[in-house]
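I have a structure here, written as C-alpha cells, and I will follow up with some questions on it.
A single protein chain has been omitted from the complex, and every remaining protein chain is retained in its original position.
As written, the chain order gives the labels A, B and C, with residue 1 at the start of each chain.
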Amino acid sequence: MSPWLPILMAVPVVGAIVVALLPKGSDKLAKQLTLLFSLLTLVLTGVMAAGYKPTGPRFQFAAEYDWIPSFGVKFGVGVDGVALVLIALSVVLVPIVVLASWNDADGVKTADGTIVAPKRSVKTYFSLLLVLETMMIGVFAATDVFLFYVFFEAMLIPMYFMIGSYGGAQRSYAAVKFLLYSLFGGLLMLVAVIGLYVLAGSKTFMFPELVGAIQDPAMQKWLFGGFFIAFAIKAPLWPVHTWLPDAAAQAPAGAAVLLVGVLDKVGTFGMLRFCLELFPDAAKAFTMPIVVLAVISIIYGAIVAIGQTDMKRLIAYTSISHFGFIVLGVFAMSDVAQSGAALYMVNHGFATGALFLAAGFLIARRGSPYIKDYGGVQKVAPLLAGFFLIAGLAGLSLPGLSSFVSEFMVMIGTYSSEAHGSGALTVAAGISALAVILAAVYILWMVQRTLNGPTAEPVKAFKDLNAREVWVLAPLVALIIGFGFFPKPLLDVINPSVQATLTNVHVPTSTIAEKGTGQ
Amino acid sequence: MNSIPAPTIEYGTLAPLLVVFGAAIIGVLVEAFAPRYLRKAIHVPLTLLSLIGAFALVLVQVLRGDVPTSAVAMGAVAVDGPALFIWGVILILSFVCVLLINDEGHFVASAAAVPGSADEEEAEAAGAGGHTEVYPLVLFAVGGMLLFPAAHDLLTMFVGLEVMSLPLYLLCGLARRRRLLSQEASMKYFLLGAFSSAFFLYGTAMVYGFAGTVSLPGINAALAKSTALDPILMLGLALLGVGLMFKVGAAPFQAWKPDVYQGAPTPITALMASGTLVAAVGAVLRVLWVGLGNLDWNWRPVIWGVAALTMIVGSILAITQTDIKRMLAYSSIAHAGFLLVGVMATFGTAAQNAVSLKAILFYLAVYGITTVGVFAVVTLVRDPGGEAWHLSRWAGLGKRSPVLAGTFAFFLLAFAGIPLTSGFFGKYAIFAAALDSGTQAGDSMGGWMAGLVVLGVVASAIAAFFYVRVIVLMFFSEPAADGPAIAVPSMGTVAVIAVSLLVTVGVGLYPESVLGIANDAARSLFIR
Amino acid sequence: MESEIAQIAQYAGDGVIGLSWLMIAFPLVGAFILLVFGRFTNRWGHLLGVAMSLASFVVAVLAFMELIGFGEDQRRQAVHLYEFIPGMVDMGLLVDPLSISFALLITGVGSLIHIYSIGYMSHDEHRRRFFAYLNLFVAAMLLLVLADNYVGLFIGWEGVGLASYLLIGFWQFKPSAAVAAKKAFVVNRVGDFGLLVGMFVIWTSFGTLAFKDLGAKVSGAENGVTLAIGLLLLLGACGKSAQLPLQSWLLDAMEGPTPVSALIHAATMVTAGVYLVVRSGAFFFPEGSGAALAAAIVGAVTLLAGAIIGCAKDDIKKGLAGSTMSQIGYMMLGAGLGPAGYAFAIGHLITHGFFKADLFLGAGSIMHGMNDEVDMRKYGGLRKYMPVTFATFFIGYLAIIGFPLLSGYFTKDGIIETAVHHQPVLGWLAVLGAGITGFYMSRMVFMTFFGQKRWADDAHPHESPSVMTVPLMILSLGALGLGAYLVLGGTLYTFLRPAVGGEATPPVFDFASTPGLVTLVLVAIGAAIAWVKYGRAEVPAVQPRGSFVTTFARRDLYGDALNESLFMRPGQWLTRIAVFFDNRGIDGLVNGLAAGIGGTSGRLRRVQTGFARTYALSIFIGAALLTGALLLVGNI
C-alpha cells in the first residue's frame, strides 16, 4: 500500500476547497494559491515518478481501499508506465494552464473598450481547475474499473462548467454538446462495465483480476462495443468527433488545452488499457474496422482542418487527425506502434497544448479567433510568433520535435505489424503517411495567414509576450524539443507496460527484440 | 353462539404507524378546540415530534434486530425489513417536508374563500400562518404512506391507499398563490385518483374471486395451485396494476403527475414526489413479490413495456417543458421508469431478489431526499406573484445567488446520474441489478434485460439534456434585468436544503453508508 | 561487377572523429544562443554565428585529417552517441569519405557565406536572426550527412527544410516570400512522404534503419522490395533536390536573401537528394537497377528542364535557380549510374557548391550595388563598376559552362562521359543540356556585365565591401582549380571508394572523348548565340513577348499551372466539400437527431390536453392494454 497516489489526488482537491472558500475579492490570492497547489502536485509527482522502476511490477505505487463493498468496488489505484507518463503530462500541464489562464476570468475587452466577455468568478474557475486535476490523476491511476468509470464521467462536470461559464460566444451550445456526447458514450460504457462485472462473476472490479475473465467471444464483442464507443467519442474518432471543434473553439484556451491534451487522452488510454486487455479477442476481431476509422480520422481531420477559418477549430481538427494516429497505433497490435501511440498521447499534449495556448495569446490580443483578422504578427510580436511557429511545427510532427518520434513509431509500427490483417495495416500506414503533407498545409497556411505578410492594422498594436506568457510557453517548447531528441526516458517507462498489454492480448511482442539494433 | 375472538394486535411492532395516526387525530382535535392563535404553536411540535417518535420506534425495531418473520395484526400488516426501511425513509422525508411546509406563505388562509374576494382578505388578515389543518392532513397522509407498502392484504392496501390519497387531494388545493391552478390540480388529482382506485378495487374483487382471499400470500398460494390461467385473474391483475401504476406515475397512467405537481403547493409536491412515490413503489414490490411471485413469467413482460414506455415518455416530454415544477414532474415520471427497471429485476432466486430489492430501496432513499431538496430550492426563487415558475426566469441565477444555484445544479446532476452524486449510485444499483438478474435468468431474458438497460441509458442521456438545460440557464446565461428575488429562507428551509445536499454529496462519495442499511433491510426480504 | 564497400568500424579512438558531434553542436549552440537571448545578442550575434560555423569547419578539417590517417578499409568510422528510440534507433554519426566531403563543403562554403552575409545583411534589422537561422541550417545539414541511420538523416533532412523555410520567408512581411516559404516546405513534404514510407519498408524488410547493418541484410533481398525502397527514396530526393516532378518550389525560393540562395538553394541543401541516393546507392540503387535508372532519367529530364527555364528568366536569381536545378540534374544523373558515376556526381556536387555559391554571391553583390534590383534587363555594362564581382562571377560562369580545365569542366564532363557510356540516350541529353547551359549562362553574363547600362537613374552601382568580395575570391579559387584536383588522377574517386564502392582503378579522365568534344562545341555555339542576341544586340529593357516556347520556359514549363490544376484546385474543392460534409452532414445528423427528439417532445406534449376526461381515457385505455397484454402473455 503506497500512499503516493491518494496524496497526489488529495493535494489538488484540498487546494480547490481552499480556493473556493477564500473571501470575496481575493482573486489574486486565488490564482497564486492555485499555482502553488498545482506546482506542489507537480513536485510530488516528480518525486514519486523518480521512484518508478520500469522493470518492476506492472502496477506500482498501488493502493487498495474498500470503498463500496456492497458493489464490490474498491478504491484501487496504481500506475503502469503509460499511466505514469499521462499523469505526468497532466500535472505538468495544469500549472502551465493556470499561468495561461491568469486573466481569463477577468473578462475580455478589445482595444477600443468593448467588452467581449464579462468578468466572471475567478475563484470558481481555479477551483474547478484543481478539481479537474484530481480527477485527471484519478482516471489514469484507477486500477478499479468502476473507479475509472467514476472519474471518467465526473471529469465532464468541471470541464462543462469551464467551457460553459468561461468560454466564447457559443459556449453554452458547445458545453451542452460536449457533455451530452460524452455522457451518452459514458452511459453505454456503464452498461458494459456492469456487464463485465456480472459476466466475469468474480465480484470485483479490480482490473488485474478482470483480465481474461470474459472468455465468451460474443460477450466480449458486446462489452468491447460499450467501452469502445465511449472511448471513441472521447478520443474523438470519426464520425463521432463533431463535439470537439465546438468545445475546443469555445473553451478558454487553458481549458481547451486540458480538454484536448488530457481529457481526450482518457479515450485512447482506455482503448489501450481496457478495450485491448479485457477483450482481446473482440479487439482483434474489430481491428480492421477501427483501423479504417482511424485512417479516415487522420486524413479527414487534416483535410477539414485545412478548410477552417477559426484558429481554435483548426487546431481541434488537427487533433482529430492526431487522435487517428493514436488509435491506429493502439490497434496496430505491435509493440512499436503501441509504444508510439502511448508516447503520442504525451507529446500531443505538449504540442497541441502549446499551439492552443499560443493561439490563445493571439486571440486574447485581438479578440477574434478568425484567421482572416490577423496577419504580420511576426513583425510586431516576434516572440509570440516564434513560439506559435514552434508549436505549429510540433503539430506537423517536424522531426527533432517530440511529436515526430511518436508519429514515426506509430506509422512504422503499423506498417510493420505482423498482426492479423497486416497487409491492410501496411496500406493504412501508407495512407496515414499522407497526413505529413496535409499537416504541412494546414499548419503553414495558418502560419502564413496569421504571422506572415503585411501587418494588419489592428495587429499593429499587439504587444509581444509578457514574462508570464513566456513562462507558459517556454517549458512546453523545452519539453517538445527535449523529448524530440531524447524520447528514451519516456519510452523506457512506456515499453514494459506496452509489452504487458500485448502479452494480455496474446500478441507476440518480439518485434523489437528480433529486429532491434539496440538489444 | 360463537364468540368472536378478539384480534391480536402487536402494538409494539405497529407503534410507528399508531404514533403517526394518533398524532393526526390529536391534530384534528387541536383544530377543533384550540384557539386559532395557538394552533400553529401546537401543531408544529406535535407533527415533528410524532414523526421523530415514529422514526425512533422504527429505529428501535431495527436495532433490536428481531425483524418479524410473519405478518402482524392478524396478517393484515407485514412489518418486515423492507417495510421498516421504507418507513424510515418515508418518515425522514415527511419530516423534512414538514419543515418546508412550516415556512410561511405556501398555503392559503382559507381554502373555501373565493380567490380575490373579501372573504379571502379577511382570512388573510385574521390567520397568522394560514390553514393549520395542513398538519393533521399531512400526518394522515404520512400514516397512509406507512400503511400502503406494509399492507399484507389487498384490503389493507386499499385502505392505506385511500388514507394516503384523500388528504393529499385536499392538500393539493391549498396553494396560496395561483389559486385556480391549485384548485384545478386538486380536482384533477381527486377525480383521477378516485377513478384509478376504483380500478384497483375492482381488480381486488376479481382476484378475490379467483383466489378466495385478498391476503397476498393466499393469492400466491392459489396461483401455485392453479394450472390454467383464468381470464378473471388476468383482468384482476391488470386492474390492480392500474391502481398501483397510477400512484407510481408510470406511463400510460402518468397524465395526472405534471398537472398536479405544477398546481400543488410546492412543499406538498415535494411530499408527493418523494413520500408517495416511495410508498407506491414499496406497495408495487410487495404485491408483485409476495402476492404474484408465482406468476412472474406473466407480469414481467408487461412491466418491461411499462418501464420502457415510462422512461421514454418521461424523458422526452420533459425536454420542452418551460415550467420548472412541471419539468420536475416529468423527471419524476422518468425516475419512476428507472425504478420499474429495478422492479423488473425482482424475480428468480431469493438472493437475486435481495440484490434487486437493495438497489430499489437505495434508489428510493437517495432519490427521495434529493427531490425534497430540489423542491425546497424551487420555493426560494420568487417573483412578485409567487414562485418564479417559468424557466426563463431562472436565467442567470448562478450570478445572483451562486450558492443556491450551485446547490440546485448539484441536485440536478444527481438526478442525471453523474458520478460522485448519490443519483449515480442509485442508477448504477438499478442497472446492475437488472443486468445481473437477466444473466441469471438465462439467455433470452438476459438479452431483454440488457435491452431495457440500454433503453434506460438512452433515456438517461435524453433526460440529462433537460437537467443540463436548467444549468445552462442558471450559469451560462445573463441574468434578466428584473430577475426573480431569492427569498430569505427560513431556518427550516435552510435545514432541508442542507440535509438534502449533505446526503446527496455524502452518499455520492461514500454510498456504502446507505447501501449497507438497504442491504440489511433487503436481506430479510418481504414476508411471504 | 562487384563493388566493394568497406565495413563500418566502431570508432574506438579518442581523436577528433570521436568528437565529430561538435561539428553539429557548435552551430546548434550558436543558433540557440542567438534565438533565446534575442536582442541582447544583436551587437555581436553575427560574429558568433560566423565563429560557430568556422569552429565547425575546423573540427571537420581535423576529422578529415584523422580519417585519411586510417587505412582505406578503416575509413568508415561510426561514432555512437546515444540511444534514440530504444530498440529501434541508435543515434550515431558515420564519419566516412562521403560524409566528410559533405561536411567540409558545408562548413567551408557555409563559413564563407556566413562571412559574406555580415556585409550583405548589414542593413537588415534582423541580421542576428538571420545568422541564427544560418547556424541552424548548418547544424541540420551536418546532421543530415553525418547521421549513421535514416532517422538521423531524416531529422537533419527536415531540419534543413525548416531552416530553408525560415530563410526563404526571412522577409516574411512580403506575401510572396511567405507563400514561397510555405510552398517550399509543402512540396518538400511530398518528397518526405516518399522518404518516410521508404523507411517503413526498410524497417519492415530488414529490421534496421542503420547504414552499418543494412549492408549485410540487403544482399539477398527481393528485387521488388529494393526497387520499391529505391523509388520511394528517390521521391524524397526529388523533393529536396528540386528534381522533376517536385521542382516547382526552387524558383520561388529565391525570395529569400541571396546568401540563402547561395548556401541552401545552390551549394548544399538541394544536393541532399544526391547525397541520399549515393548514400543508399549500394543498398537500393545498385547499378543497372530500376531505381538507379529512374534516378538517372529524373536527372536527365531535370537537367534539360532546368536549363530551358534558365534560358528564359530575366531575374538573375531565378536564372541561377534554373541553372541549379539543371546542375543537380547532372548530379542525379551521375548518381543513377552506379559507383562509376558517384565520384563524378559528388565531385560535381562539390565544385558546383563552389562555383554556384560564387555565382549567387556575385549576384548578391550586384543586387547589393543595384538597390536589390534583380531584373537583368535593368543591368548592363556593370563590369566597369564592379570589377571584383565581375571577375569572380566570370570565373564561376566559365566553370559552370564547362570551360576547359576549370572545375565544372572536369566534373560535368565526367558525368556526361560516364552517362554516354552507361545510358547513351541520357548521356546525349546531358550533352544537349550542356549546350543550353552555355547559352543561358552566357546570356546572363552578357546581359549583366556587357552592353549598355540600362539601370534606373537612382541606382549607383558600386563594388561591395571586402567582407563580401573576399569570400567571392576564395570561392572563385575553388571554381578555378578544385575540379582538376578532384578528378585528375582519380583523387576523389579513390577517396570515396571505401564509402561508395567502385572498381579499384579510378577511371582516367579522357580529354579527347567524343562526348566531351561535342559538348565543347555545343557550349561554344550556345555562348555564341547568346553573344549575338544579348552581347552585341541591344537588350530591350522590357521583356518582349516571346514565342510559345519562350512562354513555356518563362512559366517554368507550366509546372505551377500543372500543380495548380492537378492538386491545388481539386484539393480546395475537396476541402470545401469535406468542411461542408462535416458541418452539414455529420454535425447536421447529430443536431438533427437532437432536433428530432425535441420536435417529438413538442408534439407529444400536446397529448397532455389539460382535460381531466382525456386523462381518464388514457387510464382506461391503459387498463385495457394491461389486460390485453396480460392475456396475451398468458396465452403464449
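Everything below uses one rule, namely that a residue touches a chain if its C-beta (ideal position, glycine included) is under 8 Å from a C-beta of that chain, and two chains touch if they have at least 3 such contacts.
By definition in this document, contacts and distances are computed from a predicted model.
Participant: Suppose you had to identify the omitted chain by its UniProt name; would it be "Molybdopterin-synthase adenylyltransferase", "Protocatechuate 3,4-dioxygenase", "NADH-quinone oxidoreductase subunit K" or "Cytochrome C oxidase subunit III"?
Facilitator: UniProt lists the chain left out of the view as "NADH-quinone oxidoreductase subunit K".
Participant: Taking the complete complex into account, tell me which visible chains touch the one left out.
Facilitator: B, C
Participant: Among B:Leu201, B:Leu391 or B:Ile430, which one touches the chain that has been omitted from the display?
Facilitator: Final answer for the missing-chain contact: B:Leu201.
Participant: Which of C:Tyr82, C:Phe511 or C:Phe611 sits in contact with the chain that's absent?
Facilitator: Answer from the full complex: C:Phe611 touches the omitted chain.
Participant: Which parts of chain C are in contact with the chain that was left out?
Facilitator: 605-606, 608-613, 616-617, 620
Participant: With the missing chain put back, which residues of chain B would touch it? List them for me.
Facilitator: Here the touching residues of chain B are 111-112, 114-115, 155, 158-159, 162, 166, 169-170, 173, 179-181, 183-188, 190-191, 194-195, 198-199, 201-202, 204-206, 208-209, 212-214, 258-259, 262-263.
Please note the rule applied: only the chains that are shown with their structure count from here on.
Participant: How many angstrom between the C-alpha centroids of chain C and chain A?
Facilitator: Chain A and chain C have C-alpha centres separated by 36 Å.
Participant: Report the inter-chain centroid distance for chain A and chain B in whole angstrom, where each centroid is the mean of the CA atoms.
Facilitator: Computed value for the inter-centroid distance: 44 Å.
Participant: Round to the nearest whole Å and give the separation of the Cα centres of chain B and chain C.
Facilitator: The mean C-alpha positions of chain B and chain C differ by 78 Å.
Participant: Could you check chain B for residues that touch two or more other chains and list them?
Facilitator: 465
Participant: If a residue has to touch 2 or more other chains to count, which residues of chain A qualify?
Facilitator: none
Participant: So in the complex, the part of chain B that touches chain A is made up of which residues?
Facilitator: 358, 398, 402, 413, 416, 418-420, 424-425, 428-429, 431-432, 435-436, 439, 450, 453-454, 457-458, 460-461, 464-465, 468-469, 471-472, 475-477, 510-512, 515-516, 519
Participant: Within their complex, state which residues of chain A touch chain C.
Facilitator: Against chain C, chain A makes touches at 177, 181, 239, 241-242, 300, 303-304, 306-308, 336, 376, 378-379, 382-383, 386, 393, 398-400, 404-405, 408-409, 411-412, 415-416, 426, 429-430, 433-434, 436-437, 439-441, 444-445, 447-448, 451-455, 485-488, 491-492, 495, 512-519.
Participant: Once bound in the complex, which stretches of chain C touch chain B?
Facilitator: Within the complex, chain C contacts chain B at residues 594, 597-598, 600-602, 604-605, 608, 610, 612, 614-616, 618-619, 621-623, 625-627, 629-631, 633-635.
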